[in-house]
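First, the structure itself, so that you have it in front of you.
The complex appears here minus one protein chain, its other protein chains still in place.
The block that comes next holds chain A.
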Amino acid sequence: MAATNGSAFSVSDNAPGSGSGAGAGVTGTGPVANGAGERDAVIRGRGITVGFGRTNILENLDLDVYRGEVLGVVGGSGTGKSVLLRTLVGLQPRRGGTIDMFGTDIDSASAAERNAVERRWGILFQGGALFSSLTVKQNVQVPMREHLRLESSLMDELAELKIAMVGLAADAGDKYPSELSGGMIKRAALARALALDPDLVFLDEPTSGLDPIGAADFDDLISKLRDTLGLTVFMVTHDLDSLFSICDRIAALGKKRILVAGDLETVMNYPDPWIEEYFHGKRARATAAGMSQQ
C-alpha cells in the first residue's frame, strides 16, 4: 500500500535520459520489469518499429513509462506521437520490437492475459470516440457491464460519480454525445476511460479544444488521480501548461525515435532545433513566467 503513495514522487526526482536510444543504460538503472521497486516500468518498449508503406514512422524506439508517473509525449506534427500511442495499445501493427505491459510481453501473452492487461488501462481518444447511440452514462457503464458484474443501482452510482469527478453537470449523464460540446465530449470520454479505475491511462491530446480553465481543471484531476490512485499516465500533448504543471517526465519524439526523455529541464536543454523552438518560443516563455509567479 505504500506503493501508491511513494511512487508518485520517487519518479520525478531521478530522471535520466532514458529511452534516448541508449536502451542499455535504462535497463541498467531500473529493476527488471516486474520488480516491485520504485522504478517499476509499467510500459517497457524496446526497438519499436512502425511504418506505413515504404517509410517507417518510428524506428528502433525505446520507451519506459514508470508506475505512478505522468509522462508527457511531445513532438512536431507527423513525428508519430499518436502512432506510438496506438502501437502501445495494440491498434497499430508493429514491424519490430517488443512491448511489455505490467510485466507481460504483449506478443507472447495468451488471449486471457491480454484481456487482463487491457482491463487495466483506459484510453482517451483525441476525438472522444464516445459511442454515439448511447448516453454519456451508458458510455461510462460499457466497460463495467462488459467486465464486471455489478448491481445496476451501484453501476448508476459509480457512473454518476465518474461523471461528476470529470466535472460534468449532473444532467449530462442522460445526454447523447451529439448533444455535447467539444469540451464535454472530452470529459465524458475521460469518465469512460476511468470507469474501471485503471492503473494506466493513455490520453491523446486531452486538453486540446478545452478552454484554459477547463484545461487546468483537467490537469488538476489527472494529478489528483495520480497522487491518490497511483495512476500512471501516458499523455500525448501540445499543451505547455500541462507539461509544466503535471508532467513528471517528458519524452520528445523526433527523428523516428525518442530524442530525449527526462524531467522538464533535461528536455528543455537538449540541443535540437524543434525542442528549442518549442520550449523557448514566445508562448513557452509566457507559460513559464506564469508558472514561476505562482
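One rule holds in what follows: contacts are C-beta pairs under 8 Å (C-beta built on N, C-alpha and C of every residue); 3 or more make two chains touch, one makes a residue touch a chain; residues count from 1.
One rule holds in what follows: contacts and distances are computed from a predicted model.
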{"item": "Choices \"Cell division protein FtsX\", \"Aspartyl/glutamyl-tRNA(Asn/Gln) amidotransferase subunit B\", \"NADH-quinone oxidoreductase subunit K\" or \"MlaE family lipid ABC transporter permease subunit\" - which one is the UniProt name of the chain not shown", "value": "\"MlaE family lipid ABC transporter permease subunit\""}
{"item": "Of A:A109, A:M165, A:A216 or A:A284, the one touching the omitted chain in the full complex", "value": "A:M165"}
{"item": "Contact partner of the left-out chain, one of A:R95, A:K224 or A:K255", "value": "A:K224"}
{"item": "Full-complex contact with the absent chain, from A:G80, A:P177 or A:P206", "value": "A:P177"}
{"item": "Residues of chain A (touch criterion as defined above) contacting the omitted chain", "value": "1, 4-5, 131-133, 144, 148-151, 154, 156-158, 160-162, 164-165, 169-171, 173-174, 176-179, 194, 196-197, 224, 227-229"}
